[in-house]
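As you look at this complex, bear in mind that one protein chain is not there, while each of the others sits in place.
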Amino acid sequence: MKSYRFSNRDLLVIAVLSGIGGVMSTYIGYLGNLLNNLLGVPFGAGQFVAGLHVFWLVLAAGLVGRPGTAALAGLLKGTVELLTGSTHGVAIVLVSLIQGAVLDVVLYVVGEGSLGYALGGGLAAASNVAVFQILYFSGAPWGYLLFISVLALISGILFAGSFGKGVLDLIRVVQPTRLAAGRAPNKRSLALSAVLLVLFSAGALYYFASVYQPPWAGPECRVEGAVESPISFQLSRFASQEKTISAELKGQVTYVAPQDYTGVPIKAILAEARPKEGAETVRVVATDGYEVPFPLADVLNDDDMILIQEDDTLRLIAANYAGGYWVRQVSRLVIE
Amino acid sequence: MRRLSYVPGSSLLHRLHPICKLLLLLIYTGVVWTNSHLPFAAGLLGLLLISFWAAGLGFMGRSRRIISFSVMILLVQTLFVRQGAPLCQLNVGRLTVAFWSGGLAAGAVAVLRFLNTIGSSYLFIATTDPNHLAVALMQAGLPYRQGFMLITALRFLPLFQYELTQIQRAQMAKGIDLEGLGPRKLAAAVRHLLIPLVLSALGKVDSLAISMEGRAFGLHPKRTYRVQCRFSPKDWLILLLFPLLLHSLGLILS
Partner (left out) sequence: MDPIIVIDNLTFTYEGASRPALKGVDLEIWPGEFILLTGPSGCGKSTLALCLNGVIPNGYPGSMEGKVLIGGRQTTSFGPGELAGIIGLVQQDPDSQLCTLKVVDEVAFGPENLCLSPGEINRRVRWALGAVGALHLWDREVYTLSGGEKQRVAIASVLAMTPQVLILDEPTANLDPRGVWEVIDVIERLRREEQTTIIVIEHRLERILPLADRLLVMEEGILQEGSPQRPPVDYPTKPAVPITKEPILKVENLTAEWEGRSLLEDVSFAIHGGEIIAIMGDNGSGKTSLLLSLLGLIQPKQGKITFAEQDITHRKAHDRARLMGLALQNPNHQLFSRTNLEEAALPSRNLRMGGADEGEILDLLGEFELSPERLPFTLSLGEKKRLILVSLLAYRPSVLLLDEPLVGQDDERIRQLLAILYDHAACGGVVLMVCHEVALVNSFDRVLFLEEGRLVIDAPPARAHEQLLARGRREYLGESKCVD
C-alpha cells in the first residue's frame, strides 16, 4: 500500500464529520431563522449561529492534524449539503470550501492551539458574509456588512473555536489511543510559511490595489466608448477645475431644496477624453447597471452638470434635469 | 428528515452522463454569477423552468426559506441602493425609507441570480444519482480514496439522522426542556446535541476503517469498477451546444 498524505482513517474521520455537518446544517439554518424571528429582524441575527457550520471543520482539522484537512472537509460538507438540497445550491459548496480554506491557512500560520482555533473559526465563519455579499448583496453598505461579519466572527470564535477545542479535548479523553492521538502539527518549514505569507499578502495587495476602494482615495470612474483616449480617473485628478453650483432636486416624490454642490463639470472630464466625431449620446452608468442617457451636445454645453463625491461614491448632479437623472454610484460614462 | 434530493426518472436530463451535467451546471452558474443584466437573468430563469418541465420535476420544496431569502435580498438592495428615479417614500416615525428604481432593479437582478443558482443546482441534484456522480468522478480521474469519502458520507446520512432523532428523544425523556432560547440554553442545547452525535459517529470510524482496509481499500493506487459510465455522443453534443444556446440567448435579450 502506498503511503498517502491522508491515511484511510483520516479520510473516514473527515467523511463522517462532514456527513454529520451536512445533516446538521438544516437544523442550524432553522436555528438562525428562529433567532431572526426572535429578535424581530428579517436577517443578520442568524449569523450568530454561523460558527456551528465551521465547528465540524475545526473537529476534522484537530483530529487529523494535517494542512488541507479543513478545506477537504469543507468541500465534502458543502457537497453533501448540495446533494441533500441546500437552499443555496452550488453556492454552499463554495462557501463551505472557502471556510475550510480560511481555517486551514490560519491554523497553518498560527498553529493548532486555542488561539489558532479561535481565530481560524472566527475568520472562517465570517468569510461566508463576504461570499454572500459578492453574490447577492452588492448594494449593502459596509457598515452593515461589518456588523454581521463581526456577529459571525464572534459566533465562530465561540462555537467553532472555543466549543470545538473543548470537544476535541473531550474526544482525546474518551478515545485516548486509537482515534485522536492528535498528531502533532507538522513541522512547517520556514520557506513554506514564507511562500504562504507572500501569497496571502499578494492576494491582499491585489484586493486593496484593484478591487477595494479605500474611502480616502475616492471612487474611480471610467470614460469609454467612442472617445479618442478612454480614461479612468478619480475626482481628485480634476481638482483644479472644481466648481460649486446651486441646484434643486425635484423628483416625483423626493424634493431637496436648493443647496450648494461642489464637483467637477462633466464637460471638463469629457474634454480630456475627447469624444469622437459623430458621437451623439453620453450614458451615465452606475455600479449596479442603472443608467441614464444624455444628448452629448447638451452635456458639452452644460455648466450645471457636475460629478461630486458623496460618501464613497460618485454622484451626478444634473441641475437642469429631474431627480431621476441624478445618478448615484456613477462608475462609467459611455459615449456613443 | 433530510434525504437526498435525487428523484429517479428517465428524462433526457436523467440519462445524461453525471459529469456532463456537472459541467453544464458549472457553466450555467458561472454565467449567472458574472452577469447582472436583468432581461438575460429572466431569460435564464425561463430556460430553467422549461428544463424543470422537461425533466418531469415539480416545484422544489423548502419554498418558505427560498422566498424569505429572496425577500431579504430584495429588501437589502432596494433599501441601500439609492439610484435611478425615486419611486416612493415611506415615513415611519422619524425614519424616511425611500425606494429607488435603481434599487429595485439591483434587487431584481440579485433575486434572479439567487433563484437561478439554486434552481439549476436543484435540477442537477434531482436528476443525478449521487452514487453515479461519485463513481463517474472517480472514473474521470478523482482519486478513489477521496471519491469514496463522498459515498461513505452519504451512506451514513440516514444513520446520523436517526441518531439525531434518538438523542433529541432521550433529552425529552430526561426532562431537558428545549423550548425557549436564552443564550445559555442555546449553548447547552448545542452541547447536549452535538457531543453525543460526534462521539457516536467517531466510534464508527474504527470498525469502518478495519472493514474497508480488510477489503483492500487503498491497497493499489487505482481500482476497477463493475460498471463503467461512458460519455455518449449525446453528452458531447449537449455540452457543445449549451454554451452556444446561452450565448444566443444573451444576444437576443441584450
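Letters A and B name the chains as they come in the text, with residue numbers starting at 1 for each one.
Methods note: contacts are C-beta pairs under 8 Å (C-beta built on N, C-alpha and C of every residue); 3 or more make two chains touch, one makes a residue touch a chain.
Fair warning: this is a prediction, and the values are worked out from it, not measured in the lab.
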In the full complex, displayed partners of the excluded chain: A, B
Hidden partner chain, touching residue among B:S10, B:N91 or B:T224: B:T224
Listed residues B:L47, B:L142, B:I195 or B:L253, member touching the removed chain: B:I195
Identified contact with the non-displayed chain, of B:L26, B:I67, B:I210 or B:I252: B:I210
Where the unshown chain meets chain A, residue by residue: 1, 170, 173-174, 176-178, 181
Residue numbers in chain B that touch the chain omitted from display: 1, 130-131, 148, 151-152, 154-155, 158-159, 163, 166-167, 169-177, 191-192, 195-196, 199-200, 203-204, 207-220, 222-228
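We adopt the following convention: only the chains that are shown with their structure count from here on.
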Chain B - residues contacting chain A, complex: 2-6, 25-26, 29, 33, 36-38, 60-62, 65-66, 68-69, 71-73, 75-77, 80-89, 98, 101-103, 105-107, 109-110, 113-114, 117-122, 125, 130, 133, 145-146, 148-150, 152-154, 156-157, 160-161, 164, 181, 186-187, 190-191, 194-195, 197-199, 201-206, 208-209, 212-213, 217-219, 221
Parts of chain A lying in touch with chain B, wherever the complex brings them together: 1-2, 4, 6, 8-9, 11-20, 22-24, 26-27, 29, 31, 33-35, 38, 42-43, 52, 55, 59, 63, 72, 76, 79-80, 82-91, 135-141, 144, 159, 163, 167, 170-171, 174-175, 178-180, 251-254, 286, 288-290, 292, 323-324, 327-329
